[in-house]
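Every protein chain but one is kept in place in this view of the complex.
Entry: chain A
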Amino acid sequence: MFKKFTKEDVHTKTNVKSSVQRNLKTKLVSQFPPLESVIDEIIPKKSSVELFKCEDKIQLYLIDNEVVFYQQFDDLIPSLKLVHKYPSAFPSVKVDRGAIKFVLSGANIMCPGLTSAGAELPEAPGLEKETIVAIYAEGKENALAVGQLIMSTEEIKSINKGIGIELFQHLGDGLWNFDE
């Protein structure tokens, strides 16, 4: 989504109304319940959230000039920096070592990369289709990408073919390097 993303893709910048900001908070918590205890740290009450409307209907939410989360359609997606800060708050999957370099160049994740020896998927019942997941890698501590499940994790295990996760953001993409 952000493979080629620069400042020029930002169309308008506006401050978010405090009422909208409140809604955002509740939405974020309802999507990722573990965030509830720290929501006031992610979005401090007095901070002003900035909304960047960008190409392809992408909306970025910035606090203190840092992208905290973004959305394209309905779902709010946490930025990688946020995932790094609160790793346990988001559902996660792990890919094997061979997949890392492809993920870092922005490829969607194929099922075999999620089911092989080095990879890890959550145990049954697993995660639903269209869940936003943080993507970790074999032998690495931090997340390297954020994506959305195209199949449920059980399906990934059984079918084991084709694209399993659509990638949103990865290390080193346009959004990662945004505004630095």
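In this section, a residue touches a chain if its C-beta (ideal position, glycine included) is under 8 Å from a C-beta of that chain, and two chains touch if they have at least 3 such contacts; residues count from 1.
What we mean here is this: contacts and distances are computed from a predicted model.
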item	value
Options "Trm112p-domain-containing protein", "Glucose-induced degradation complex subunit", "Translation machinery-associated protein 22" or "Vacuolar ATPase assembly protein VMA22": UniProt name of the undisplayed chain	"Translation machinery-associated protein 22"
Residue among A:V10, A:I63 or A:L104 that touches the chain left out of view	A:L104
Interface residues of chain A (partner: the chain not displayed)	33-38, 41, 84-89, 96-98, 100-101, 104, 117-118, 138-142, 144, 171-172, 176-177, 180
